[in-house]
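Notes follow the structure.
One chain of protein is taken out of this complex; the other chains stay put.
Should a chain be cited, it is by its letter among A and B, assigned in written order, with residues numbered from 1 in that chain.
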Amino acid sequence: MADLLRVEGLGKAFDGFRAVADAALVVPQGAIVAVIGPNGAGKTTLFNLITGLLPPDRGRVVFDGHEITGLPAHEICRRGVGRTFQIANIFPRLTVFENVQVAVLAQRRTSANLFRPAAGQAVEDTAAILERTGLLARAQAVAGTLSHGDQRILEIAIALGSRPRLLVLDEPTAGMSPEETAATMALVGRLAREGGLTILFCEHDMSVVFAVAQSIMVMRGGRTIAQGPPEAVRQNREVQEAYLGDAGA
Amino acid sequence: MTVPVRRPARASAGAAVALLAALALFPVVGPAFAVYVLALILVTGLLALSLNLVLGYGGLYQFHHAVFYGVGAYTLAVAVTRGGWPAWLGFLAGPLAAALAGLLIGWFCVRLTRLYFGMLQISLGSLLWIVVLRWYPVTGGDNGIHDIPLPAVLQSVVGAYYLILAVVALSAGVLYLIVRSPFGITLQAIRDNAQRCQTVGVDVRAHQIGAIVIAAFFAGTAGVLYVALERSVFPNLLFWVLSLEIFVMCLLGGWFTFAGPMLGAALMVALRTVIGRYTDLWTMFVGIILILLIFFMPEGVAGTALARLRARGAGAGGRG
Partner (left out) sequence: MDLSALASQLLVGLSRAMILFIVSAGLSFVLGVLRVPNVFHGSLYMIGAFVAFTIAAWAGEPALGLALAIAAAPLVVALVGLVVERTLLSHLYQREHLMLILFTFGVMLILNDVVKLVWGADYRSILPPAALQGMASAFGLALPRYNALLLGAGPVVAVAMWLFTHRTRVGTIARAAAVDREMVGVLGIDVSRVFALAFVVGCYLAGLGGALVAPTTSISLGMDHTIIIEAFLIVTIGGLGNIWGALVGSLLFGVTQSVGLLVWPQFAVVFPYLATVIVLLARPTGLLRSVW
């Protein structure tokens, strides 16, 4: 299996604090890969570096054989990397439908179209995504009025709108009830199986990680200390000391 | 698959046509002074509508929008009086010059966010204002330029009124289309969450610059229409106080509605005309009204009315 994403020696410092010091990561085509690590390990910063929200100080990010290090976020998205955020990051004053439509229009490069009404454009693709994510019934609701769980699902729907090949999810179940967590992870699994999506996510809930991920990367203090299949990671002594020991896996 | 898609309300389209017909007939029955006030309302209203594209829909701190109004007006005035251009060419050049100014100023400003965006725009705009104020041979300095020769049709208030009505109606229609277009929806998405837009592949800065250029173009259009009505220009057209006044109009009408700013402009111009008859302290009234609005009606008159309507029809879902 070819590697869809490769990260090598990535580093980023803020005012001298090295949030990510030396991160390495391999995401094979079609796989579900998790990043774990204690709070402040640099997971979110790593995702921001990969998706272009932050420019790295050093290191390389290679997507689908092309280096994308330091490209602007919208450019990286256009190459096929979609993402969600830890907090519900949506367009609160737009309708649910428009939230997803914006992404679909951007993906089709028709965002700059000035005079044709948007109401008739990209309707079917948008609706298909809403249907897949179970949001179709709420299509005309103003997004800011959705429940927290639905807003997180909407986030995934927005990310799907840009037709990513790699979907990066930053703690997709944070703040969710156990039922919502189960439903969300079922959705993620289905997207990977049926849509042929490659998924990279980070997560606090170890049961979720070990149930879903095919490969796990462990970070601590901004560094990658291991990556491998769940069983190997579980038995890695350094990982146990660094993380699983005190997190109580 | 059937999707409940928001449709432009038939009722408001009907209302727009009825309003347009009433405005077209008004000079037949109305006194000349009222026609003049109405023309001023339309010009100011277009200015406020154009600001609201970047302010209400784009979420940008466009602190010095009057600059584009002034650039449009001065371009026409200078082209006709100093350059000897035919008036129609000046009328075209005004909005284009304003759009160019929008491109230049916007290109610099979108690098910054929020208050810094606004402050950079004020400094760039004030730079233009100072140049207009001091460049006597071309701009007439603090005296401005008066008695600008325009075609005979525009010499009468009614003639100017019909030009203004036609252009404002057309411009408002185009702005409405833009707001509902993919560009418009994307602009609103950027307002709500610029970071999220980047990560779905939207070039945020390019869209923001585009919006500023379009808004500047229509502000410049309002500027040339102002000259058609008043046949004079003066530096206060691009002074920061006017910029804040346009802001107030948008707030007054409601900046999350399309027509709100036009309503706000109408209220402001009408207030100034009515109160101005009795006292020269009319800015105090505007100040008091503004403060009352901020405390009691932060969504503006139209916004508040709309919210009431929605609350009454709650359960219908969606928005107007």
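We adopt the following convention: a residue touches a chain if its C-beta (ideal position, glycine included) is under 8 Å from a C-beta of that chain, and two chains touch if they have at least 3 such contacts.
Computed from a predicted structure; not experimentally measured.
The hidden chain, counted over the whole complex, makes contact with B.
For the options B:Ala34, B:Ile122, B:Val157 or B:Ala307, the residue in contact with the chain missing from this view is B:Ile122. From the options B:Val138, B:Leu290 or B:Ala307, the residue with contact to the chain not on display is B:Leu290.
Shown as candidates are B:Leu46, B:Val248, B:Ala265 or B:Leu306; the residue that touches the absent chain is B:Val248.
Although one chain is not displayed, subunit B still touches it through residues 61, 108, 111-112, 114-116, 119-120, 122-124, 126-127, 130-131, 134, 239-241, 244, 247-248, 251, 280-281, 283-284, 286-288, 290-291, 294-295, 298.
Methods note: only the chains that are shown with their structure count from here on.
We define each chain's centre as the mean of its Cα atoms; on that basis subunit A and subunit B are separated by 41 Å. Contact residues of subunit B toward subunit A in the complex are 1, 3-8, 174, 177-178, 180-186, 188-189, 191-193, 195-204, 206-207, 210, 214, 256, 317-319. Within the complex formed with subunit B, the residues of subunit A that make contact are 51-53, 72-74, 77-78, 82-83, 85, 89-95, 97-99, 101-103, 105-107, 110-121, 123-124, 126-128, 131, 136, 139-142, 158-159, 161-162.
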